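One structure, pasted below without further comment.
Just one protein chain is left out here, and the rest sit where they should.
Going by the order they are written in, the chains are A, B and C; count residues from 1 in each one.
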């Protein structure tokens, strides 16, 4: 039915960027919130529903193909044929800073699992739905956004796990943008460069006000990306607080 | 007076990006339109004024320091103390594609003149006004945007004039972003990658619809950049049509 | 004993770059050749030994931590306390070109396994030996070189497996260069951009002579990197035939 509200899916919903992105997209779309731990999406589902929006949370481990398959089987029932307008992959994984020779394989792999393998399974699940949505009459081009970091551009000392993961995420985003862009899907890689202003970073002190990135502002930037027409796609942008060194 | 409408200045107003950017910013601000040839801004001034906006055009050669000084002397009188909210440097210069050994000095220098020297004089004129505007209560951070191109990222064969100019423009934009960002000025470098949909490119045929960039969409992206709060500045973004190879 | 000949280890010895690198380093060092399949190193071991050099081959799957551990247990016995002067990671993995939605997890992961996980295990095995070698009196700084590709810089359509692997390899190389460089280890990332001139590419026809990269020339470049003094380390270089488009 053309009258069905479209959906947005946000993977990696926690207290920061993911939640803000979900709130922003919930103003226009029904939203599906994926996180491994239900405690990460449950309060947000309630909040969005209370505000008159529609939200469902599904416990999902994006690095696990079966878990993603189960989540999307369930989600498709919820969606009931409504189109998917946007998908945001906001899974970052652990940030491990450790001398290289003290890393074990499991720690080193964690960057890849969250950013590479997880990005793969998420993209394989959402791209068929985004392609399907092209047949309808959505206002904006179907959109897939990856939340990335400075570590996608520079491999710093003691950060090989996170950097290999984020470099891989950037490669994936570029490859998908070049394959699915010409079909009309907008794929974008957002380089978040700075400390995000959330509960966990409350104790980080800076000499200047507004020195941390507001997650609501990141959400606005993702919404802007989503609204770009296909004659004018931004495939990569950086985002940083005005006082950040770069 | 705090009730005075703020201004936006657009240098390099012609039939494409510059005019669309001027129209977009004129919805909120008084606009000053700079171009060497009055025929490039006169119809636009009339159009904006007819639509209820305020616009002034000033004949300016940005590569000439005296011409820029004269233009801003005149402009400051027009502004009458109202703040400068945004400045867009949209001067591109000639695109010369020629074997290197056939270029003369004047041709080679033209890329630098338009993008490097012109960017210098324009930035020196607008930055004091943007800094001054910080003292007021503008809704959005004062903004300086440079219209750039793929040639800022890759020096192609037979394009050394344009590429040296655009590489230099990117260096200037980065240097200014790092110096003036921490003061609260938002400096951004926009990489336009594709053919812009204007009268002059009407005969370019593509196999796909929407294959050229709509200047209105570029204008929307610049407006979005301008509205970013200082906790979330984008210093560089690319813009291309969905079917563009990159 | 200070009179012991130093060693070089080359992982990923096949008919192309790996073999040429091994031959080049075997002129100065004893060489250890790692490959999954003994048929890949056996002829080369014979060839080097016949020419008066010293070579040992060890069957190793670098993506498998246990296999790498076993290989280095054996290798350390062979080395008998002689220093490790250079280690070259030349494992590339399969090049898969396929629409993204037709990739299965195993295919997608293969790029990471060869370049990311394999690079991790190899680096964890050789770095302690390279650090140990710093205590001796080697002529050149101990060196770790990664053989990479254009896919480390650009994620092309239909190449997400290879590109995520090579981007990750670049991140790893950068991170190790920044951690181990200041200790005196030279870590370098070599971007091979073009077709390598080996048996398997014999049928590739080009309009120009010398259009494929000679593996011997790559080997010379690696040897040059190895001989750079620590006041002058090159951490990244590209290598391409003169007629290559880039």
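Going forward, a residue touches a chain if its C-beta (ideal position, glycine included) is under 8 Å from a C-beta of that chain, and two chains touch if they have at least 3 such contacts.
This structure is a prediction, so every number in the text was calculated from the model and none was measured.
Chemist: Shown chains touched by the missing chain?
Modeler: B, C
Chemist: Touch as defined at the start, partner being the missing chain; which of B:173, B:192 or B:239 qualifies?
Modeler: Considering all chains, including the one not shown, the answer is B:173.
Chemist: Touch as defined at the start, partner being the missing chain; which of B:121, B:186 or B:230 qualifies?
Modeler: B:121
Chemist: Which of these touches the unseen chain: C:58, C:126, C:152 or C:213?
Modeler: C:213
Chemist: Please pick, from C:15, C:65, C:136 or C:184, the residue that touches the omitted chain in the full complex.
Modeler: C:184
Chemist: For chain B, which residues lie in contact with the unshown chain of the complex?
Modeler: 65, 99-101, 103, 105, 108-109, 112, 116-117, 120-121, 123-124, 127-128, 151, 154-160, 163-168, 170-176, 178-180
Chemist: Contact with the hidden chain only, please: which chain C residues?
Modeler: Where chain C meets the chain not shown: residues 141, 178, 181-182, 184, 186, 197, 208, 210-214, 217-218, 220-221, 224, 228-246.
Here is the rule we use: only the chains that are shown with their structure count from here on.
Chemist: Viewed as a graph of touching chains, is the assembly arranged as a line, ring, star, complete set, or other?
Modeler: Its topology is that of a line.
Chemist: Taking each chain's centre as the mean of its CA atoms, how far is chain A from chain C in angstrom?
Modeler: That gives a centre separation of 35 Å.
Chemist: In whole angstrom, how far does the Cα centroid of chain B sit from the Cα centroid of chain C?
Modeler: 47
Chemist: Note the residues in chain C that touch 2 or more other chains, in rising order.
Modeler: Counting only residues that touch two or more other chains, chain C contributes none.
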